[in-house]
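Every protein chain of the complex appears in place save one, which is left out.
Then we have subunit A:
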Amino acid sequence: MKFFATTYHYDDPWSIVTLAFFLRYPNPYASHVLSCDVVSRSVSPSGTLLTTRLILKRGAMPRWFPKGIVTRAESWVVEETEVDPIGRVVSCKTRNLDHVKIMQVEESVVFKSLPDGRTLQHTEARVRSAFGWGLTKRIEAHGLSKFKANMQRSREGVSLVLQLLRQSRLQPLGLGPESTLSLPAPPPSSPVGPSDSGTPTPDCRTQNTWSSRLKSWLRRA
């Protein structure tokens, strides 16, 4: 088992970071996210919001991985989130549902409001393989390095959505022309090798779709 933990600070307040986190799909850094559905949502008696989402992600096997074992390089992921608006904490746990014998990745993310108005993000990951054939360690190391690379991109995705939310709050929406929300430059292409096509290369076409969808929602707000 490989374990990894890291913290990060957002300069924005907790409520807007939480909103951006919920709105993060789609974004040009997450073109590997094929679908995302809410399968359960409720407000608990204590007032927290519980959400279960089912997400389909596209991945890719490394070149050294034996051929013919995984025919479908896609993975179902379940994401369980609890939002505590009183304690100003979001906790989110994610894990893959299939290919678990090859590799199980469990991610835990916590967003906490800080007294100085910023938001702390604490991320933990556990990568476990039960594959055997002398490949267990290599699979775990590969899984962890991909997790780290994807985490960076996921953060950039959240930051991009944050930027749009910030702009939308500064400008009165529904009054200005469509162009008043300016988009940042498209993100640079993926820095990783061809075997890692699971790490998304941003696509301008998807960017137009995601941003117009987000903007249309912001306009309604």
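We adopt the following convention: a contact is a pair of C-beta atoms (placed from the backbone, for glycine too) under 8 Å apart; a residue touches a chain by one contact, two chains touch by 3 or more; residues count from 1.
Here is the rule we use: contacts and distances are computed from a predicted model.
Taken from the listed names "Exosome complex component RRP45", "Mitochondrial distribution and morphology protein 35", "CAAX geranylgeranyltransferase alpha subunit" or "RNA polymerase II subunit B1 CTD phosphatase RPAP2 homolog", the protein name that UniProt assigns to the chain not shown is "Mitochondrial distribution and morphology protein 35". By the touch criterion stated above, the residues of subunit A touching the omitted chain are 15, 18-19, 22-23, 25-26, 33-52, 54, 56, 76, 78, 80, 82-83, 85-86, 88, 91, 93, 95, 97-98, 213-214, 217, 220-221.
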